[in-house]
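All protein chains of the complex are present and in place, except for one that has been dropped.
Note that the chains are named A, B and C in the order they appear, and that numbering of residues resets to 1 at the start of each chain.
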């Protein structure tokens, strides 16, 4: 397995693959040297150079190259494309030429792949496929929640307001610094994107961007078809599902700053929190209407999904729950 | 007319009263000297000292006092209480003792007054009353929108997600600096508060706090009873109503930073924007469901409402629309 | 007089010119329509289209054009170039072709003009010149302070740390959102730039960028040649000089948020504060070493300088102090 693009997502996928007992990391490809490329070397990941790169830059930095991206691809059965948005579509030709299967990120359009994927949502759909797209962080978050709600109580209608982080922590050139920017097009692209996983779901999504780097927060309103007796049942359902983490009031997690503090303390690497994060006290039932907040760590929630996608493509696990359990155990996510 | 408390709201109400042809400002009361107290003196507003203050502090600052708050009240027919949240309820005794009518802010509980007020929503309800509460900035914003929507198309259900600014621009001790904090209690207090104006409205509100100082943004989803043919009709209805300002795409107002830039350019004072701000391109109709964003300037939207409240209490205008027109002309809000 | 570029600086210069009794505004030029262009029309400024613009865009927005930038230039004696950084140098050809004098901003290199200018620093040097460059906001701030300190006490050495705002309030695409970015090159360009005004000054400047939009803050350390007896004399010197505003402790101005609140209350337009802002309590003398903070409003401090530059070029005032007094009276800056 190879990773093309070693940024926010790529480095996490590489670490995650390295932790799986049944997967092997062939190498990672990067365009230019930086502190992250050095870190890859220190971890023992073979470092390859992406197309646009210059060998002399790596030499000057003292970072040994294992070869070009083409060489990396020739040694791999599957590549996870973690290039910037829309570059993945370009890279597809490269992967086709190398006759290697590929996983694309949610920044690409759905037609880059045969199927869009979420492990809790539609694991089986990726079985045996050659090109799979893991949906974006926000879509992953919603799809996971839908995978809990839909089979239990059904949803007549699902409304989400997405309060989006403006930039990742290390992207220091993006704003806004002090303001809220609405995404005027309604629905935002997330609603249609969720339907690549749950085609029947009546969902509407509206998004705004706010000046924070930590996490997205979703405000969910769901009109249930067959509501449970109380919110406690909903809490229990989320608590009982992998890739969800709920905070109780006594834990004093007020907002995303404390979720990140929890993540740092847990120490799974890169202060990631790969689960949907819910607040027990925010799960509310009012007649048929269920409400809940969830915080989504944009940098890492798609990482376990990428691992499961590989298993589905190569039929390495009997079913979704088995793959999820293997992935989560290896990543240390099982301490719920 | 007197203003007790000369902070964010108080100084704006004082300026607004000073601009009205039919109202007279008796004075403003403040606890301690600062640059705003000096500004009041420069504007010619008699400056009185609130209860907790110390005369020697004002003397040291060279700011002449016209007397104590009690003296101010004895010269006034009505006082606008602009004290910090929950202090207004304390002050009520003072006002009762001085036999002066009073307007309270939305930070007080509803039972501080005989009626909660919004000019577009329930002007007539404040007629002849002795104690009126102008609802908070967010509630004012929603009530105004409801006053447009309900009589035209009805609303089966109204859902609002409030993305709230964390602090006012000059409140430099509040956070969060980098994060999103959900208000876990659902509904937030805004929904019930709107029902003090529109008791029949089926409304649910959910709030989050984000690190910005400029404006709140509301995401509105309304299921209409009798929807119009298209979103253009909705845009036209908002455009045709006072206290709404809509931005067209060519104006390139991306978010609240540009709304504030517009406000600075308009120059009504303190870079205020007292209207609900909507984006034309964000007004969307999908079957019976209408969606729109509105930005609410927390510092100033309640200011014209306070003026109208006075007129209603003393029957100084034939009806709501007349009072609104007088207020807005005097404040320069009529340039839509 | 004409303004080419109607953004942050251009719109302020236009307003400032419109307020001067001895200057006349021919018009302003802008590339594309937006809410600011509409505002220019509402103020009665003839609106011209810059080179890259498209007439149909203005037509669609309903904004009447007075002509092209070339037509504007042909009607003007002098143009203030307020184009983005480095574009001014391009525009110079246009101005030369139109045989119009020009004032450039500090974002251009010094050699764009015959002389770099600061009204307190070197007014006389711009007399009769055809091309003058008003130095940047930060350089203006330092040059003004040097104009107070150098003639009184001399400076063996002047060290400034510039804590720079990351973006203007309405620039919502710039970061960093949460972090400090040092300008690694030492000295920063500001030191050499100050020497275009005070060639003999031994100055070193170091800069960092921080996530705020309001103002820059300078930390000044000056080793004086002939220090005064105490800091009070330094405070008095600043207080006695135009274009300085000092806050006393009782005014409770803690930082730049309250300076901006003061600016909003003062209401000179666009909540500008065109003076260097100092805190009395921050002016410190320790033997020969003077320390003081100054806050610089990046959007507006250069505006009065541009007006003075025009007067110097056309010899419209007997000397610097006279021009400054005229400018400041017209702008309302004389209320110290």
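Note that in this section contacts are C-beta pairs under 8 Å (C-beta built on N, C-alpha and C of every residue); 3 or more make two chains touch, one makes a residue touch a chain.
Predicted, not measured: the structure shown is a model, and the values here were computed from it.
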Checked against the full complex, the residue among C:213, C:298 or C:327 that touches the missing chain is C:213
Applying the definition given at the start, please give the residues of chain C touching the unseen chain.
159, 161, 163, 165, 176, 178-182, 184-187, 204, 206, 208-215, 217, 219, 221, 254-257, 260, 279, 281-282, 284, 286, 289, 291, 293, 295
What does the interface between chain B and the hidden chain look like in terms of residue numbers?
166-167, 169, 171-179, 181, 211-213
Given the full complex, what residues of chain A touch the hidden partner chain?
11, 32-36, 38-39, 42, 57, 60-61, 169-172, 177-178, 213, 247-248, 250-255, 257-258, 260-262, 264-267, 269-271, 335
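Everything that follows uses one rule, which is that only the chains that are shown with their structure count from here on.
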Of all chains, the one whose CA centroid lies most distant from that of chain C is A
Interface overlap for chain A and chain B, more than half of numbers shared or less than half: same or different?
same
Rounded to a multiple of 5, how large is the rotation, in degrees, that superposes the C-alpha trace of chain A on chain C?
180
If you average the Cα atoms of chain B and of chain C to get two centres, how far apart are those centres in Å?
35
Chain A-chain C separation of Cα centroids, rounded to whole Å:
47
I'd like to verify one number: the distance from the centre of chain A to the centre of chain B, where each centre is the average of its C-alpha atoms, in whole angstrom.
41
Going by the touch rule set out above, which residues of chain B reach two or more other chains?
178, 213, 254-255, 257, 260
